[in-house]
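The structure's right below; bear with me while I get my questions together.
Here the complex is missing one protein chain, while the rest keep their positions.
Let's look at subunit A:
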Amino acid sequence: MKFQIEEVTVYFPYDNIYPEQYTYMVELKRALDAKGHCLLEMPTGTGKTIALLSLITSYALAKTESPIKLIYCTRTVHEMEKTLAELKFLHNYQVKHLGAAAKMLAIGLSSRKNLCVNPKVSSAENRDSVDAACRKLTASWVRSMAAENPNQPTCEFYENYDRAAGGAVLPAGVYTLEDLRAFGKEKGWCPYFLARHMVQFANVVVYSYQYLLDPKVAGIISKEMQKESVVVFDEAHNIDNVCIEALSVSVRRQTLEGAIRNISRIENEIDRFKDIDAGRLRAEYNRLVEGLALRGDLSASDAWLANPALPDDILRQAVPGNIRRAEHFLHVLRRLVQYLKVKLDTDKVEKESPVSFVASINSDAGIDQKALKFCYDRLHSLLMTLEITDTDEFLHIQTICDFATLVGTYARGFSIIIEPFDERMPLIPDPVLQLCCHDASLAIKPVFDRFQSVVITSGTLSPIDLYPRLLNFHPVVSRSFKMSLTRDCICPMVLTRGSDQLPVSTKFDMRSDPGVVRNYGKLLVEMVSIVPDGIVCFFVSYSYMDGIINSWNESGILKDIMQHKLVFIETQDVVETTLALDNYRRACDCGRGAVFFSVARGKVAEGIDFDRHYGRLVIMFGVPFQYTESKILRARLEYLRDTFQIKEGDFLTFDALRQAAQCVGRVIRSKADYGMMIFADKRYSRHDKRSKLPGWILSHLRDANLNLSTDMALHIAREFLRKMAQPYEKTGSTTGRKTLLSQEDVEKLGGNGAQEMLY
């Protein structure tokens, strides 16, 4: 369908549109008009992605005088594929209606692992080794060697791509990763480098968060993006954690040992080079003296990891004199590693600020702040000069340099924490030195500054006013949308008591109480007997899950559960979990029924959908607070309190509740679906906790369901399941609750103002 939002003609590839999609587009359009950032929460299953894509591409089509580019960031490759597929559908529709004028280029960019078509390279098992194998074939010195010596292996796809040079372009269209690979194979061009090249020219780019947020990667990939871009972060409820992780480094004993090995290897290389080609090292020295910008004169295939988000003025400074010579630099590194080693040899927990840490390095190891700051660039340049291709071997020393540069650069927003052992296993020494970033706004700041509009959207962004504070930006629009439903297809309940009326909670002093364990068990036993197909249970942590399953096993509760449904458990092993999930799905399909035990904040809670019969009920056992004794968390809380005036309790609750919402949100993926959610903890009934749940859950949480015991919950569940099994009308046109708008409806809305009609 085709309709107007103000002056923009929106092309929407379906015949009907949900009212919330329409308002979502209206809000988004306002943000784009204002050239500002926005924050939009809309429940999953309401077609966020297509609404976003269709509005932004239509907007770009309408404003031809200042073309905007769309940068769409997803969390996983799977989501990326889904987005591209939807974009393709949309694009076909637009081309059908507008003809060639609507042509655009949209590509997905992923790592070499997902894009490589060279069978020798892509067979490597992990990402780092694929990258290294690729470099072994495509680095510039390898290729120049191959020019002299035909036996030197190179990658034919890259060679072909390089030969085509300027001629290697993608015709307009939408390319999924699969399409890119097919195109590359057909033309004999390397799809990875082609995609990376085309990113600058494409109208739509879909890639992972890291390409924008991780400064090491962002430097190369996203450097050339124009300012008139719209950046979308989809499923962005954890964006602050992604930002923080991008700037955090942890150093363990193995890292240091590896770093020492790396240093000696570099030393050998330097010696070898001195013998055969001393001129090269001298040339590098001279270049550094001249302070040439490093990246400018490197060919695309050589630039691999760039400087962590450094302010531009630092980049313009020259590398300090004491690390210009390769040997000197190695000495500095050696001293640094030695210093860190001593630091790690401690038996108590230490916490330091970057400033004092740098000062003590200066006094103990004699390395000044400026030298630290340039470690990363210097190492990069050195490895380049030494023609080292197996970069995956040098990850350790890179980590150290990364660490040094970050410590040298930022005085605020970080802290250094040394822990001699894991707190849960105090007997096993496992010292770790962590440089933790506390300020999510550091990593994302360049994105906000650089691009015209940044859209942060997800199914759970509540409370919506906290995100601007955490990320330190000012959205022009921040809105939370509700889902319009033809029937009440979600049934959230807060269960506070067992059937014996004793309160249940995973609060620290109550969690090992046998009464609580038994009541939780009884709840599950009762539920498995009345809920068909799949049930998903989330626990607050692995250790708690192990404990409670153990005691259920001893008391025979597990056996009772198994009479009705099979039991599957998530473990920390990815392969095992995938297998368990697979079998869980089969058990649901064939009618045997199954329960899946999982952990909030685990892989399953974040990325796996339990829609339709795979999840008719989700039980959240307890409130998934973070491990509050963790030093890193404490330091972050302190920082948040001091800098952003966010109270510790508020942040912890917010974080726990967004995890809980994320977990229970797994069961509803579309409007035709239905599911129940049980929050099994007495603390959920308190207003301060409950109010932080997203609006679309809260609006279905009736007051009567706030303080239930097991038997009451059972009764409600029975009725709900019966009611939901009845046939219903999808459009809702006769019941007066309109949930699908046709062409005329939308035109009517556009005529007399959407707001009044919908609210």
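Keep in mind that, in the parts below, a residue touches a chain if its C-beta (ideal position, glycine included) is under 8 Å from a C-beta of that chain, and two chains touch if they have at least 3 such contacts; residues count from 1.
Note that in this section contacts and distances are computed from a predicted model.
S.K.: Just to verify: the chain that's not displayed, which of "AL3B1 dehydrogenase", "General transcription factor IIH subunit", "Mitochondrial ribosomal protein S28" or "Proteasome subunit beta" does UniProt list as its protein name?
M.R.: UniProt lists the chain left out of the view as "General transcription factor IIH subunit".
S.K.: Which of A:Asn472, A:Ser529, A:Ser555 or A:Gln743 sits in contact with the chain that's absent?
M.R.: Residue touching the chain left out of view: A:Ser529.
S.K.: Who touches the missing chain here, A:Arg612, A:Arg636, A:Arg683 or A:His700?
M.R.: A:Arg612
S.K.: Any idea which of A:Glu156, A:Asp364 or A:Asp589 touches the chain not displayed?
M.R.: Within the whole complex, the residue contacting the unshown chain is A:Asp589.
S.K.: If the hidden chain were put back, which of A:Ile68, A:Leu383, A:Ala600 or A:Met724 would touch it?
M.R.: A:Met724
S.K.: What residues on subunit A make contact with the chain left out of this view?
M.R.: Interface with the chain not displayed, on the subunit A side: 529-533, 564-565, 588-593, 612-613, 616, 715, 718-719, 721-727, 734-736.
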